[in-house]
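Structure record follows, encoded as structure tokens.
Only one protein chain is missing; all other protein chains are in place.
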Amino acid sequence: MKVMIDLCVVPVGVGTSVSEYVTACQRVLQDAGLAHQMHAYGTNIEGEWDEVFTAVKRCHEAVHELGAVRISSSMRIGTRTDRDQTMDDKINSVKAKLKEE
Amino acid sequence: MKVMIDLCVVPVGVGTSVSEYVTACQRVLQDAGLAHQMHAYGTNIEGEWDEVFTAVKRCHEAVHELGAVRISSSMRIGTRTDRDQTMDDKINSVKAKLKEE
Amino acid sequence: MKVMIDLCVVPVGVGTSVSEYVTACQRVLQDAGLAHQMHAYGTNIEGEWDEVFTAVKRCHEAVHELGAVRISSSMRIGTRTDRDQTMDDKINSVKAKLKEE
Partner (left out) sequence: MKVMIDLCVVPVGVGTSVSEYVTACQRVLQDAGLAHQMHAYGTNIEGEWDEVFTAVKRCHEAVHELGAVRISSSMRIGTRTDRDQTMDDKINSVKAKLKEE
């Protein structure tokens, strides 16, 4: 089962600068070889369910290893059985409609 | 690694009544033997990371099997390394503070 | 327009105990006179759109006033135009189906 998620990892209790932790998470995704795209309030990730969620677990582990004792993430999870749809497909579908007018 | 999540599974394109799908998800959680508590806009689930996320995957599979071709879930994920904290602990901690005044 | 939301306010950089901040938010909801129900990972709130979102803003303001310089909340927002549905309706609909078997 393919899945597309949007993940935002929030370390709690480690100060207001969280970019160090977000960076650790980006490296986990790179090492996992998963297609992913960071934006200003999270990261899109797509792939096979088990690989994606293994990476999510590693993100939590990596952020804890950096010293954050508490993490509160939020995530969207999209699955569909009718067809494959990549991150680019979704964006291009809306961009095409915006141009129509 | 223990985890507490809050999961809301939203089947897309199957009509406006989604209780049948939510019910299927509740049965998955019961069968998994995981501590869980449904509320009006999601379900709290706690347990070991791998068991909890196996159940989340089964929820998506069960809802697809009922005929939903597209699902868009949202989830909160909480982990902490300093101490165990159950769902009841979290609620009681706030309720105690509310009574103090 | 009626709305039902599920709100989880996460103060960042203030330590790992966040119950003081969650409590402040509960008081805001009580003072606003909005129907609400806390659970272990957020709070269900229902009412007219403008009243509900005024309360959400006050929650953020109250948590900042307590000393949190950064907040990262997550929220689900449900609206429907076909009929009114309360928090209890949603839960009872699933509970009835669970009993059918």
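Think of it as A, B and C in the order they're written, each chain with its own count starting at 1.
Following the convention adopted for this analysis, a contact is a pair of C-beta atoms (placed from the backbone, for glycine too) under 8 Å apart; a residue touches a chain by one contact, two chains touch by 3 or more.
Please read these numbers as outputs of a predicted model, since none were measured by experiment.
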| item | value |
| --- | --- |
| Sole contact to the chain not displayed, among C:16, C:37 or C:72 | C:72 |
| Which of B:10, B:28 or B:77 contacts the chain that the document leaves out | B:10 |
| Where the unshown chain meets subunit C, residue by residue | 1, 49-50, 53, 56-57, 60-61, 64, 69-82 |
| Residues of subunit A (touch criterion as defined above) contacting the omitted chain | 4-6, 8, 16, 19-20, 22-23, 26-27, 37-42, 44, 74, 76, 78, 80, 82, 86-88, 90-91, 93-94, 97-98 |
| Residue ranges of subunit B at the interface with the undisplayed chain | 8, 10-16, 18, 69-70, 72, 74 |
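Just so it is clear, only the chains that are shown with their structure count from here on.
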| item | value |
| --- | --- |
| Classification of the subunit B:subunit C interface as same or different, half of numbers criterion | same |
| Distance from the mean Cα position of subunit C to that of subunit A, given in whole angstrom | 25 |
| CA centroid of subunit B to CA centroid of subunit C, Å | 16 |
| Junction residues of subunit B - those touching two or more other chains | 74, 76, 78, 80, 82 |
